[in-house]
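Shown here: the complex without one of its protein chains, the others still in place.
Read from first to last, the chains carry the letters A, B and C; within each, the first residue is number 1.
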Amino acid sequence: MSRYIATRAIRGANAIVAEAEALLQKALAEKGPDAPVAFTNTAYYLPVIYGLLGHPVSKIGDLVPVIEHAKSLLHPPPDEKWWVPYLGETLDCGMATLLACEAIEGIRFAYGEQPERYPGFRMTGGAAFTSPEFEKEEGGGGYLNGPIDDIQLRSWGIQLVDGRMPGFAAIVGAAHSNAAAVAIVRELQRRNILVFLCGNVNGRSIIDQLHEEGVEMGYDTYIVPFGRDTIAAIYALGVANRAALAFGGLKPGQAREILLYNKYRVFAFVLALGEVDDLKYAAAAGAISYGFPVIADTVIPQILPTGVTRYEHVVSMPWNEIEGATEEEKAARLVQKCIEVRGVKVKITEVPIPVPYGSAFEGEVVRKADMRVEFGGRHSRAFEYLRMVPMEEVEDGKIEVIGPGFEDVPVGGAMDLGIVVEVAGRKMQEDFEPVLERQIHYFINGASGVQHIGQRDIAWIRISKAAAEKGFNLRHFGDILYARFHADFGAIVDKVQVKIITDPALHAEWLQKAREAYDRRNRRLADLTDEAVDTFYSCILCQSFAPTHCCVISPQRLGLCGAYNWLDCKASYEINPTGPNQPIQKGQCLDPVKGYFTGVNEYVRVASQGKVDQVAVYSIMENPMTACGCFECIVMVIPEANGVMVVSREDPSMTPAGMTFSTLAGMAGGGLQTPGVMGVGKYYLTSPKFISADGGFKRVVWMSSFLKQTMAEELKKVCEREGDPDLLDKIADETICTDVEGLLAYLTEKEHPALTMPPIF
Amino acid sequence: MEKVVLDVPLLWADHHVLKVRQALTQLDGVEDVYASSAWKQVLVKYDPAKVDRARIEQVLAQAGYPVGQGQTPILVEPTEKRRDPRWGAMDFRMSQTYRADIEMSGDFRKW
Amino acid sequence: MAKKKVRTPQEASRDPAAVALLERALEIGAETCFYRADEITPCPIGAEGLCCRFCAMGPCRLVGDVDMGVCGATIDTVVARNFARAVAAGSASHSDHARDLAYTLLAAAEGHAPDYKIRDPYKLFEVARYLGVKVGDRPINEIARDVALAALGEFGRVQGELLYLKRAPAKRQKIWRDLGIAPRAIDREVVDLLHRTHAGNDQDAEHLLDQAMRCALADGWGGSMLATDITDILFGTPAPVRSEANLGVLREDMVNVIIHGHEPTLSEIIVAAAQDPEIIAYAQSKGAKGVNLAGICCTANEVLMREGIPLAGNFLQQELAILTGAVDAMVVDVQCIMEGLVPLAQRFHTALITTSPKVRVSGAVHIEFDEHRALEIAKQILRTAIDRFPQRSEVFIPDIRAQLVPGFSHEYINYALGGTYRGSFRPLNDAIIAGRIRGVVADIGCNNARLCHDENHYYVVAEFLKNDVLVVQTGCGAIASAKKGYMTPEAALEYAGPGLREVCEAVGMPPVLHLGACVDNSRILTVLSQMVSETGLGDDISDIPAVGMASEWMSEKALAIATYCVASGAYVIMGGVRNPVAGSPYVNQLITEGWEKKVGGRLEFLEDPEEIVRRSLAHIDRKRAALGLEEYNPAKWGKSGDWRIREVLELPLEERLQAVYGRR
Partner (left out) sequence: MPVEIPVEQWPGRVIEATIGATPAEGGTRSRVVKVGGENTLPFMLTDGEMPNPPRIAIEIADRRPTDWSPLLLEAWGDVVDDPAKWAKAAEEAGADLVLLQLSLTRDGGKPTTAADAKALTRAVLQATGLPILVFGPGQVDADNELLVAVAEEAAGERIVLGICEEKNYRTIVAAALANGHLVNGRTAMDVNLAKQLNILIADMGLPLDRIIMDPTTAGLGYGIEYGYSVMERLRLAALQGDKMTQLPILVTPGFEAWRQKEAKVGQGVPASWGDWPQRAILWETLTASNLILSGADILVLRHPETVKRVRTFIERLMAK
């Protein structure tokens, strides 16, 4: 709270409870305690009271203890100076306000004053109140909706719970103009967000504004007018309570659970349009207890620390200060902010491009002859760069093509291209940049008639003639990326914007920036050592066929399939916290050389269903890590040579161990610990932690030539690091020998260091 | 045409606004009304030939919103030392994190 | 011995009220502890823990070439033994205090102490749960009796370990158990430690210090925690109140009674008695308007937290209060009572009244307290004070006092952050995770006459606030901040960094939270445990970016507190005076690196307050980094608050209606 808001909310709460009490006394006197009180078509009595207090109200007399409880929640407003804390007190007052408001509406129902009369108003999809007494005007019109009935609630509730409907917005007051009102509601509608309307400013409600503009309201349009005063906002919280009771498996009276359910599961927020009075502040304080933040289009104090709500509690976005030339643009920004503050995840299911899209097209090749244009490759330069930027610097969904399109490029020609994706998200981390960036390859490849190869500044993209004829243009790269990043990485990415750059000057500038970033990332990866982190990650993706296998992935030891490194796992865990990559707290280091960690042992014990008791992360001889079967290479000890051989999956030949890869695979895989045999990812060979307990890379005496060739540069560096630049030449391969005798002869001739190292056993 | 800003302490919520406006706009000679529950004030533009301030105030008073009089009802008055008596009466003591808090938030779930 | 240089009043204290009275002392030639501190050079051998007085073959002074006592005890053993003895004494003090409270609860429950009742039944139920007492529909007094008996059982628990240990994070409990330092029974651990430190017993420094930790844990998670809980049950769990601090709260026209010491049992009844019409009438009959109560030391904190009784000052101000000539009676119970009060009181009309069966001071009036006749005795004490009122001569009350809002019990903090329905620590954890609050510092403990009074407290607190560190305080450190004005809600706007200010404004709280008496440091343990269980800040107390310190420590209790905090995983800095284990680098290494390896916390003695702040912030930042939290960056915060609405409020209505939509 801020003291200003606390003061006004507490005043409002005191006042509304007093008003409710007076109204209740009047009703008790005029109608008697047994007069019925009920919202129509609901089995939840007065749902806020029923949910929070577990107290079913069916007659006026039942409201007496409710008001008593509300009074017990009240507090005096804070002083101007030397005040005592007010946050908890204000939130209590907010709850009192909600109880009082619902009591008032209940009594109004008893008097026939609810739902509110609104001459000339007709709802689409039929009014909630179909009983004849409400049908005073022709066709059931003439009334606002009032509370939502149970049938509608259940239908919407399912959509709220299954995510088709991201949340609901309770709009209180009136927009700055009719155009603004329409624009705001349309923005919300566009995102499938349910809209509830209530309240007024100087007698004008957003309901009036929409009515004047001919916007259809009713169940069918997802825009529901509750009433022209703020008290009617209670119906929105009635929806929230009933959602928790119906879908959360909660019982009436489980107040805290109901509030928490709404905080974590129901993505609702309050949009306060126009000046804010005591009661609006008080009701907002009530909404905050539900975890629903408040966004105002006027100047009010902001409450930005988080906790009761998930993100900011109260945000002020004065209408005149919102950027944008038109009311529509301003409305879009306001709604965007609401979504951000509430953390609403917007779902995008379709990729809006003129060619078919799907994973079936991922392997597609565009031949030179079929090619309309290419970016990258031999004749031009293409790069892709994804970076994280502060929240306020991203306009979600903005796609800019900066520079000319490929219309003027001759058929089969090439042009420079830069794809810059900027993402923001509360859970986004700089470490995830490369992980997300690599996805660009898969995302773009999914478009039919588009081929993507490479990454970073060696990206190479081709667009086929067929795709170009169907209207595929540069902008569509942005559309694809925007949609897919939201769909696949919504857990860490809240906002995405894309720049497609062909302008030569800008291209050069961004390429420079991108290269600096690649460089930074390389250095970061180099710095990322096992010692520098407290957490390793597991990968149990392969337990489907190797039930006791569990990969332990550390910064310096990637998964044995080569597909998952430590950063990938970290991101994967953020995206899918119940998925196959779980954090492993290293715990206490029992042996830094062999790589024993208490946390790793505990985890592996559980994950292997008790089959593996401990793992030495850096050793092949003692409790080596198990393997599933999808390793890129097999490392195996050759006792006669006092070293190990590395056999690549691509190598069909015989090895000095007397077995081919496929025979060896049977020994290495299956989730069993076999000292002396290990399946690894090929880049583990370059890690300083490669069987470091047993002597490291110098132990390698034989290696498939495929590895020697494809990883020549990396391995050369490893040899230099190990202090033996010619080491690679001293390592035999299948072209030199495939038996132990030949191997020993070769090693002796080359003076391979393994021969003079301490015995490996 | 003249205008006047009146303090109406009982105008503290927007359902009062509807009533105040209803009372004033029916008054002959009143040309424009801005009833602000946020600031508990009413701005009235009127034709002095037809109506005067006294009459406006009278109408407001009749509607239950006397100018400058009354105040927002406060049920819980501050006490001497501001020790809030109600807090102590709350049936609520916790020195551990409530389980539902952890369970409901998927982020922190540990199976 | 040559006369030492005596400090001027300005050098002796940073508190203007204290300075004024020190000047007054010079004027009238009265002697105070400040003067005596200047006169007496601390024994350099004892100061470093090198004096072995454990048997009559000594005392052995292990200095110069001497590196072994008569019995062969090494420096390491002697230093560790001295330290351990202090911890035992400190633990005994807190725990004995707790025992008396438990007996009071028992007497109240059984109806023998009619002036006491259960003020907070909900707390009783909560404690009952921890102590394994059935609640059900039983009458409250029956539950209270069982709770009192269960609490008393903890002191001499026959088997197993303290029940309250389960309030700590699971990981912490495991550390204690694995190390074998989970305390078994409160008395037993003290006795065990005293036994070990007897001549010819445990003579392995590390082993001795392990038991010191176990004994201290029996204090923190046993004695102190029980004391806090039972006090809350009997006198109410604190919630914010408004009060004032410093000697200016004394009244010229009223009978001033100062309550001093550590136990609330009697003083709570005195508070009630002072409002008794009979007593007020009696005071009026002597020409006073009534009875004005004010407190010193932790008795003050106890009645401040619950009743809003003002603070007259902290430990070093006990003599100064008498120097005002306006104190008609000073009622003392246990702990931190200077014998120097007697000669001073005799110079004035002040009645120094001892009340505890455990504490008599030669020359003082003794009115022994008995909880069975509490109100009667309280009235007797007040009458004694009132009788002295007419004997007042010249009165010198400095017109200096500051406002404060104390009363932050753990339970209230939980409530403050979410209200009745949503109370939790999530907003606090969130604020730390986001970096609005950089970390938490507990600055607690004493004053020390060898230091400039309150200087370190003022300095470190101001620095921490500036750096967005939330400060919680107890004991005399809290009183220092109260006097300085750090405990008003407005102080957040004035002294706090942008992030902390935002949080304080959201909650309406001061940037420095007063958690109670020094025995209430157990509240800090509870807070830290709940922060852990709230998730997001690691899974043990040692993971939280927090530092504990006693920047002007002097008592053995402070060492006990420090040790239980370290054993609970905290980094603790003892500030100001010399390192009492300096004599043995090995022992010093044991309590720093050694303990850090064992229990995750470390104990350091630092004289320089700037160094204290530097190391604390570095520690906080290190813990933040270890948790993977964002780096502290104050530039990101400070956008919430009321400032903007004020501009709008000043405008006339018509302009205001436009202005709320913001500037174009």
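Following the convention adopted for this analysis, a contact is a pair of C-beta atoms (placed from the backbone, for glycine too) under 8 Å apart; a residue touches a chain by one contact, two chains touch by 3 or more.
A quick note: this is a predicted structure, and the numbers were derived from the prediction, not measured.
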Inset, instruction - Can you work out which residue in A:547, A:562, A:688 or A:742 touches the chain that's missing from view? - result: A:547
Legend entry - Among A:252, A:580 or A:595, residue touching the chain not depicted: A:580
Legend entry - Absent-chain contact - pick from A:69, A:154, A:475 or A:750: A:154
Inset, instruction - Could you tell which one of A:35, A:64 or A:246 touches the chain left off the display? - result: A:246
Legend entry - For subunit A, the residues touching the chain missing from this view: 154-155, 157-159, 161-164, 246-249, 261, 265, 540-541, 543-544, 547, 578-580, 609-610
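One rule holds for everything that comes next: only the chains that are shown with their structure count from here on.
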Legend entry - Inter-chain centre distance, subunit A versus subunit B - centres from mean C-alpha coordinates, in Å: 40
Legend entry - For subunit A paired with subunit C, centre-to-centre distance based on mean C-alpha positions, whole Å: 45
Legend entry - Touching two or more other chains - residues of subunit C: 240-242, 415, 420, 423-424, 426, 657, 660
Legend entry - Residues of subunit A engaged with two or more neighbouring chains: 73, 83-84, 88-89, 92, 256, 260, 275
Legend entry - Residues of subunit C defined as touching subunit B within the complex: 120, 122-123, 125-126, 167, 236-237, 239-243, 308, 407, 410-412, 414-415, 420, 423-426, 526, 529-530, 533-536, 652-654, 656-657, 660
Inset, instruction - Could you pull out which subunit B residues touch subunit A in their complex? - result: 12-15, 17-18, 21, 33-39, 72-79, 82-84, 86-87, 89, 98, 100-101, 104-107, 109
Legend entry - Touching residues on subunit B, where the partner in the complex is subunit C: 5, 34, 36, 38-39, 41, 43, 81-84, 87-88, 90-98, 101-102, 108
